[in-house]
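Removed from the display is one protein chain of the complex; every other protein chain stays in position.
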Amino acid sequence: MSKDFEQQLRDALQPVDPEEGFDQRVMARIAQERSRSRTKITRWASVALAASVLFVAVLGAHQWQLRREQEGLEARKQLIEALRLTGEKLDVAYQAVNRESSLPADDGSGA
Amino acid sequence: MIMRALFKHTILALCGVLSLCANASAADGQLKIPEFAGLADKAAESVIITLDPSLLRLAARFLDPADPQDAAAREAIAGIKGIYVRSYKFDADFAYPKADVDLVRKQLGAPGWQRLVEVRSRKEQQNVDIYLLVEQEKANGLAIIASQPREFTIVNIVGSIDMRKLHELEGQFGIPKLEIEEKK
Partner (left out) sequence: MKASEAWSGDELLTHARAGESSAFAALVRRYQRTVYSIALRMLNDRHRAEDLAQEVFLQLYRALDSIDSDTHLVFWLRKVAVNRAIDRMRQESRHDSEPLTDAVTVVDESIADDPLLHRRMTELIAELSPAARAVVVLRYQEDLDPVDIAGTLDMSINTVKSHLKRSLMQLRARVQGTAIVEDIR
């Protein structure tokens, strides 16, 4: 007897649990990130300094290239995070405006 | 909650203005942000980002044009000279020096800075101020100061700003695009 195909899909896609201790691993990672973020200034300063020093460093071209790549990727990561935060805060303001716009205007300020 | 209903109209108007500005070269628009010495140690989370022009150029080189997120970032930073972020979260209320944050706000009273929106939410205890530095009809700087009892964020972007592209970043980077109507 064949079951309805969509029901078979549902059966095949039953949710599954992660391995035991997942919540502990998440909390450990949160704690780790908290302590990492406290050293972000130092790490970032080191990366920024190395980026300029590299141009005169006595390193092999290949090593230099690899290092440059790492710094560029780190800079990219910082940029993405900065833009994310910016968008987040802009959105707070935008939502506030939208919320007010949806209320009856008593000062003629509807959107 | 106080808001400026003109915000939406101003943004759209400014997008029109900004579409004209191609080569803003001034380094103006950079705020003097306090060191917040020792705050990173006290904070539960801190984000300190200083991307001057050379680091921005470096970062841009590593943005993948084929990736939608990276492509959006590349568009957003076109014309931008620097991005400076200080964001701290704490485990207790007002563990940060409000006076230092206010010092940054004070700088935004200087000529050229215009406040786009001011949000004061008593319910969420959240204040957000967004300012734009407009010089000769060009936007050369953006400042966002957001504060709540347990966190504050200062964002300062220097250079030619495209507000529409910045706002369109929500929906990227895993940030849900939230429509007010969905919450009803």
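The chains carry the letters A and B, assigned in the order they are written, with residues numbered from 1 in each.
Definition applied: a contact is a pair of C-beta atoms (placed from the backbone, for glycine too) under 8 Å apart; a residue touches a chain by one contact, two chains touch by 3 or more.
The model shown is predicted, which means the values in this text are computed figures rather than measured ones.
Interface residues of chain A facing the missing partner chain: 3, 5-6, 8-19, 22-27, 29-30, 33, 88, 92. Residues touching the missing chain, restricted to chain B, are 44-45, 64, 67-69, 91-92, 124, 148, 150-151, 171, 174-177, 179, 182-183 (touch as defined at the top).
In this section, only the chains that are shown with their structure count from here on.
Centre-to-centre, using mean CA coordinates, chain A is 17 Å away from chain B. By the touch criterion stated above, chain B contacts chain A in their complex at residues 1, 3-8, 40-41, 43-51, 54-56, 58-63, 69-70, 73, 76-77, 83, 85, 87, 116-117, 119, 121, 126, 128, 130, 142, 144, 146, 153, 155, 157, 163, 166-167, 169-170, 172-173, 175, 178, 180.
For chain A in complex with chain B, the residues that touch the partner chain are 33-34, 37-38, 40-41, 44, 48, 51, 69, 71-73, 75-76, 78-102, 105, 107, 109-111.
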